[in-house]
Each structure stands twice: as C-alpha cells, then as structure tokens.
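Right, subunit A next:
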Amino acid sequence: MSNIHVSATVNGDAVEFLCEPDESLLDSLRDRLALTGSKEGCGTGDCGACSVVLDGRLVCSCLVLGAEADGRTIETIEGVADGDDLHPLQQKFLDHAALQCGICTPGFLVAAKALLERNPDPDETEIRYWLAGNLCRCTGYDKIVRAVMDAAEEMRQ
Partner candidate 1 sequence: MVKVHLWSSARSVLDGAESLELEAKNARELLQRLGAEYPALQPQIEKGVAVSIDGIIHNNPSFQPIDDDSEIFLLPRMAGG
Partner candidate 2 sequence: MRYLAPASVDEAVSALAAEPGKTGILAGGTDLLVQMKTGLIEPDLIVDIKKINDLNAIRRENGGFRIGAGVSGAQMGEHAELARAWPGVVESVNLIGSTQIQGRATAAGNLCNASPAADSVPALIAASAVASVAGPGGTREIAVEDFIAAPGQSVLEKGEIVVSLFLPSRPEHASDAYERFIPRTEMDIAVVGVGISVDTSAEGEVKNARVGIGAVAPTPLLVNEAADAIVGTKLDEEALERCASAAMAACSPINDKRGTIDFRIKVAGALAKRVAKRAYCRARG
C-alpha cells in the first residue's frame, strides 16, 4: 500500500512525514518523527500512555490515523516544557514523587495540562475522573492527584 504524505504542526514546529494508510498517529510520532515520549501501553485506547492534544482536544494517539494529522496541530509531552523550564506540573510530579517507573508519566502530564487549561481549580474528584483514562500501576494514583492539585494552586497564583 502506498504511503501518504502528511504535513502538520507538532509542538509548534512544521513537520512533514510519510506514513502507511493504516499507521496510527502514535507510530508516526515515534517511528517517523523520533518523538518517543508518547508510549504504547495497549494500542487500543485503554491506558492513556499515548495521550496527545489534537487541535486542542485530548485524545489517544493510538486511536488516530497518522493520515488524519494532515493540516492539524499536535501537542505531545516533548512540547510541555518551555525549553529548559519545566512546566509547573512537571516540577510538581518530581517534587511529589508522583512517578516511579515513569512510563505513564508523559500521558498523565499531557492529560493534566489539558485539564488545568479547561479548569484551573479542579477538586480531587474532577481530577480523578478526568485522569481515569490514564492507567498507572506503580503509584496507586495518590501522589499524582496531589501533584496536579499542587501545580494547579501554583498556576492560579
């Protein structure tokens, strides 16, 4: 099957790549653009480790075709920090030890950032239900939720 040419904006940069028609956006990001920050935990939209923001909407990049990205904007974990300055969420995840192995952390950070941009003052329940699509097996979620709350508070100042 012949490849499809895609031009899109990823983390503010114009990119072009070729992808197979049935290739997921996750595989395009990782194998074509070497952006390996988004992770495949399941490939079926059940774990959230591949979360990206597509035209402002939080989605699982494993359930989007690479071909669909043509002409659209994508934000991945690699775009969360501003150069060397970590985003408050990134810093709070480190301060609170809200990650152990770290495989789910990119997905959580992208999802939490999307939440705080919608709702700068979410309570524990809102955070837990918004992040229910991001599986973590190491932390039991406690420190992740506390880190998100702490970052939200700092960002509100």
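The candidate set was assembled so that all candidates are chains of the complex that A comes from, given by their letters.
Here is the rule we go by: a contact is a pair of C-beta atoms (placed from the backbone, for glycine too) under 8 Å apart; a residue touches a chain by one contact, two chains touch by 3 or more; residues count from 1.
All values derive from a computational prediction rather than experimental measurement.
Q: By the touch definition at the top, subunit A has one partner among 1 or 2 in this complex. Which number?
A: 2
Q: Any idea which subunit A residues touch candidate 2 in the complex?
A: 1, 4, 21-22, 24, 43-46, 48, 51, 54, 57-60, 62-65, 67-68, 70, 111, 114, 129-134
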